[in-house]
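Let's turn to chain A:
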Amino acid sequence: MHSRLTLLITAAWLTLAGIGPAQAQHKVTFATNWKAQAAHGGFYQAVADGTYKKYGLDVTIQQGGPSVNNRPLLPAGRVDFLMTGNLLHSFDNIKNKVPTVVVAAMFQKDPQALLAHPGQGYERFENLKNAPLALIAKDGQFSWWQWLKVLHGFKDEALKPYNYNLAPFLSNPKAIQQGYSVAEPIYVENQGKFKPVVHLLADHGFSTYSTLIEARTETVKARPELVQRFVDASVIGWINYLYGNRKAAAALMVRDNPEMSEAEMEASVALMKSQGIVDTGEAAARGVGAMSTARIADFYAQMVKAGLYKAGEVDLTQVATLQFVNKGVGQDIKAKLSGK
Partner candidate 1 sequence: MRPAALWRSSAWPARLLPALVLLGLLAAWEGVVRTAHIPAYTLPAPSLVAQTLVANFGSLAGSWWVTLKITFGALALACIGGALIAALFALSPTLERALFPVAVVLQVTPIVAVAPLILIYVESTTAALLLCAWIVAFFPILSNTVIGLRAADANLRDLFRLYRATPWQRLRLLRMPAALPYFVAGLKISGGLSLIGAVTAEMVAGAAGRETGLASRILEASFRTETPKMFAALALLVATGVMIFWLFNALSRWLLGPWHASESSRPL
Partner candidate 2 sequence: MQANSATMPPDALLSPHPPYPPYPPYPPHPPLLPHPPLLQPLIALQRVHKQFDNGLQALSDVSLSVAPGEFVALLGPSGCGKSTVLRLAAGLDAASSGTVQAPALLPGRTSETAYVFQEPTLLPWASVFDNVWLPLRLQGRSRADAAATVRQVLARVGLADFEQAYPAALSGGMKMRASIARALVTQPQVLLMDEPFAALDDITRQKLNADLLQWWHGRLMAALFVTHSVAEAVFLSQRVLVMAPRPGRVVAELVIPQPYPRSADFRHSSAFADACRAVGAALSEAHDGPARQLPMAGLR
């Protein structure tokens, strides 16, 4: 009798132990800021190769697009995590008392760039401001364009709205346009049959992190372990995407965005590696997703100089939390995959 009870209890324990590490799959929605492209590759990789599942997360990626603004969904509670393109969005949120916080920075460099035709004198960044036509989308017009105007002498007269159509740029040799350094140059080469001149804003002082993961402050307070799992799984996803087998992720992204092709995505990954977008600088030392308060403060100072904010208007301590990154997560996987 006693022994049978012990057996039962032991069996129950063992069963529970067996179930234990494989926790209940928590449903999570992650909204991006564009249609699926290689710059989102790490997240799709984590979905495709089961990394999120291993961390107990059932992640749905909700893509954005040219006419979609996913940002209000996060404070409204409709998504759990949000991808944003630069710290300016976070500064704006804190300024307007929106309760969100940055928890990780996947890109150490913002791939935001200006493209120009070769052989038109735009090989030097200083000459871009003389372009008669600058095609800038609304998002950029209301953020980093101001910085370009104040600190680099660009003029409003040249600005024309960029509607994500390459035609006006391709047909006008004197035009410049915005783009992601890891994306638009590939499309320009495919459609316009020439290699454009690319000037990364990051190389000229636009020192923000990019592809940030944002969460609600209440989520961070109430369920920090959920946030940690998501961040860790995303970091590992990025490392696998850059150095491992990308085929499954590519298939997922093409399904979400049929206009994307695998060749373009491969070219994009190559550029990401060569330009050191993801794992250089702080990320090389402390793992993908790393952030530092010093860099955030420096970037804020730059933006104050550009007139986008007033000094002290934004409480920088609320912009990001470092509790989930800088732990070297995924460094071992990277070493294994890249053979170092």
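Quick note on the criterion: a residue touches a chain if its C-beta (ideal position, glycine included) is under 8 Å from a C-beta of that chain, and two chains touch if they have at least 3 such contacts; residues count from 1.
Selection criteria: all candidates are chains of the complex that A comes from, given by their letters.
All of these numbers come straight from a predicted model, not from anything done at the bench.
Peer 1: Which numbered candidate touches chain A here in the complex: 1 or 2?
Peer 2: 1
Peer 1: Over in the complex, which chain A residues touch candidate 1? Could you list them?
Peer 2: Touching candidate 1: residues 69, 71-72, 75-76, 89, 92-93, 95-99, 138-139, 141-143, 155-157, 159-161, 163, 165, 167-168 of chain A.
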